[in-house]
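All protein chains but one are shown in place.
Per-chain numbering from 1; labels A and B assigned in written order.
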Amino acid sequence: MSALATYNFAYLDEQTKRMIRRAILKAIAIPGYQVPFASREMPMPYGWGTGGVQLTAAILGPDDVLKVIDQGADDTTNAVSIRAFFQKVAAVAVTTRTAEATIIQTRHRIPEAELTANQVLVYQVPIPEPLRFLEPRETETRQMHALSEYGLMHVKLYEDIARNGHIATTYAYPVMVEGRYVMDPSPIPKFDNPKMHRSQALQLFGAGREKRIYAIPPHTQVVSLDFEDHPFTIQHFDRPCALCGAEGVYLDEVVLDDRGSRMFVCSDTDHCETRRAEGHVGPEGMPSGYGAKEAAE
Amino acid sequence: MNSTPLLKVQKLSKTYGQRIGCKDVSFELWPGEVLAIVGESGSGKTTLLNCLSTRLDATSGTVEYHMRDGAYRDLARLSEAERRFLMRTDWGFVHQNPADGLRMTVSAGANVGERLMAVGHRHYGRIRDAATDWLSRVEIGADRIDDQPRAFSGGMRQRLQIARNLITGPRLVFMDEPTGGLDVSVQARLLDLIRGLVHDLGLSAIIVTHDLAVARLLSHRMMVMKDGHVIEQGLTDRVLDDPRQPYTQLLVSSILQV
Partner (left out) sequence: MYVAVKGGEAAIANAHQLLADRRRGARSIPALTVAQIGEQLGLAVDRVMAEASLYDRALAALSIKQARGDMIEAIFLLRAYRTTLPRFGYSDPVDTGAMEIERRISATYKDLPGGQLLGPTFDYTHRLLDPSLLEDAAVAAPVRRECGGEAVGRVSDILGDEGLIEPDSREPLDKVPGDITREPMDFPLSRDERLQALARGDEGFLLALAYSTQRGYARTHPFAGEIRIGLVEVEIELPELGFSVSLGEIRVTECQSVNQFKGSATEPPQFTRGYGLVFGQSERKAMAMALVDRALRAEEFGEDIVAPAQDEEFVIAHSDNVQATGFVEHLKLPHYVDFQAELDLVRRMRAEQQDPSTASREAAE
């Protein structure tokens, strides 16, 4: 049973990594297309990032610097747990700084700072099929993708507007990739959708339980679905981050007490800390690196 | 009428093992023409309709369609993508049960607008205007546009299904017992509406019905089927007023004259 203690670099055996890399290459060759792959059981539950972890494990090298975020934050429990996993099985360098990372594994957010050509963004995906809730059958949705039969997707958006006056999809907002495949960008808020468009970084999406990998290669066109007279819009916050004063970023609402007081702070913790270290101060922040020091690990 | 047929059917047969669905059916359908296929249940008329509309693969024979680009295409040789495109643009299919042809859980407006969205329309306001217009043409009030078909009566559902099919300006519509299961008074109103639309739009239509009154009211020409074979065909008035086959005589005599 001593075999239990020995694992390959980054946990997966090399055969499996090669299989995943082949799927990644295919995904890059056909942007937005969901490539089936023989997803492995991982030592974390399905739905907790097994797809993202397999992608990261397959592309990770000893010189990589890994950052893991969940909800935009490095310190959420699942992000901490996945980061610790790779420290343990790959002894790889980790960081919370977006700019320093070569691989960023994320759940539900894209970092605020623009990503660069030498970075890979790995998304954890729960349900890769954008048509799933319109048509539950895999055999049928495959056919719909093959024939670009996406009218149903717009029927859903039409219904949203007819019923609510808005397209009521606020996250996992479907996109058209390079004019060919409709793709689920994973449950990121639609606020982040524009960041995918023509990004310099390679974007990889992994769904472990559903056994699918897809990709957006650098500089790919990514268009959020909409109507001409109801164009895609993103959330807009009418106040800056309370700690760092950033505007035009995604904010978390923090409930401060049971009398309804609340404050809004950057969801991207690294972005907030970097700004505060640079001397930016929000209406409720402290001038020095007070919070930043606490948050650094 | 135009000088080239819209549909050319040659010796179309469908068999299930030993059993005959339909056998050696040949005919041509001309632009603007309404053809009724009549017969008892089990006579093969629905099998024939499904083979013609590519919903079922025929065992032998061909169906050629005069495409908008002027070429005739063997429907069995269309790719799946071409076939689906044809079905949602140039063709319509009205089911006997509206639930088979509608999305019951999305609004009337989206039901009617779906075909437009499927072919690339991306202006909500214009899609909605077109849907409103088509709802009014099938006598459904604009105030019902956001209601789901579940809230509609049987007759309204059937009219909604017709509007959903006609919005892309198809040239050929298949109808399977379009008035089946409706009250007599509702049937009469629907028949009137279909007759008006077919006439105004210059549609070609193939209507399957067991009801000779429906054939009389809507069709120019009719085919009588029995045991999978077409036993008599001709102008509707001629067949109904002067049936030549004993079976047709029996059918005609067994109904009220209309």
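The rule we apply is simple: contacts are C-beta pairs under 8 Å (C-beta built on N, C-alpha and C of every residue); 3 or more make two chains touch, one makes a residue touch a chain.
On a predicted model such as this, the values are computed, not experimentally measured, just so you know.
*Asks:* Considering the complete complex, identify which of A:G52, A:P111 or A:P126 is in touch with the unshown chain.
*Replies:* If we include the chain that is not displayed, A:P126 is the one touching it.
*Asks:* Given that one chain is not shown, which residue among A:K67, A:H145 or A:K190 touches it?
*Replies:* In the full complex, the listed residue that touches the missing chain is A:K190.
*Asks:* Of the residues listed, A:I30, A:V80 or A:L134, which one is in contact with the missing chain?
*Replies:* A:V80
*Asks:* Which of A:P36, A:G61, A:G179 or A:G279 sits in contact with the chain that's absent?
*Replies:* A:P36
*Asks:* May I ask which residue of A:K17, A:R109 or A:H145 touches the chain that does not appear here?
*Replies:* A:R109
*Asks:* Quickly run down the residues of subunit A that touch the omitted chain.
*Replies:* 1, 4, 7-8, 11-13, 15, 36-43, 45-48, 50, 70-72, 75-78, 80-81, 84, 107-109, 126, 136-139, 164-166, 168, 170-172, 187-191, 194, 209, 211, 231-236, 238, 242-243, 250-254, 256, 263, 265, 267, 269, 284, 286, 290-291, 294-295, 297
Heads up, the rule we're going with is that only the chains that are shown with their structure count from here on.
*Asks:* Go ahead and note the Å separation of the Cα centroids belonging to subunit A and subunit B.
*Replies:* That pair's centroid distance is 48 Å.
*Asks:* In their shared complex, at which residues does subunit B touch subunit A?
*Replies:* Per the stated touch rule, the residues are 80-81, 84, 88, 103, 106-107, 109-110, 113-115, 117-119, 122-128, 145-146.
*Asks:* State the interface residues of subunit A toward subunit B in the complex, per the touch definition above.
*Replies:* It comes out as residues 143, 146-147, 149-152, 154-155, 158-159, 161-163, 226-230.
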